[in-house]
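Partial view: only certain chains, each at its native spot in the assembly.
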């Protein structure tokens, strides 16, 4: 069997609640269209502010998966 | 109406409890003196250690707001 | 008394639950063999994915302590 090749895509998850929920939501969403997701790396954590509070977390992820 | 201009300031929030509380505390504090806060970006997460445990989280944020 | 010197080591904490637990676990582990831990900095947050969910968080930390 040949050596595996992987692809890495950049996605941004969002959540009004927490950084974790933004990460988990993005991975859940990506797994709907990409099979064999293997790993992720957090590249950036940003967010919007409204009325002096965090309104939305935006977490940029690199997600790797096996190319079939 | 002219195109808006924004300013970005760097602040460091702290919390003995969690990264989220350090972020939220810093934004709450900044909103006391700056109006129209619009977004933030996490630049660095550090902390102090005491007795082998995290004693304080220190989260450096860039915070953007509208220049009036 | 002479000026203190510190050393910085890089460790990776893991947790199936949260980023915080990965940080706390790594610092707890490091404090078992290194005395005088003083501070940490989060260098990278990665993780493994299984079945479309985060299976393990991996948080790389730089940890500083006093050289005796």
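Every chain is named by a letter (A, B and C) in the order it is written, and numbering of its residues begins at 1.
Just so it is clear, a contact is a pair of C-beta atoms (placed from the backbone, for glycine too) under 8 Å apart; a residue touches a chain by one contact, two chains touch by 3 or more.
All values derive from a computational prediction rather than experimental measurement.
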item: Whole-complex copies, counting every chain including the 3 in place; value: 12
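Convention: only the chains that are shown with their structure count from here on.
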item: Centre-of-Cα separation between subunit C and subunit B, whole angstrom; value: 22
item: Multi-partner residues of subunit A (at least 2 other chains); value: 19
item: Residues of subunit B touching subunit C in the complex; value: 18-19, 44-49, 51-54
item: Of all residues in subunit A, those that touch subunit C in their complex; value: 19-20, 23-24, 27-28, 31-32, 37-42, 63
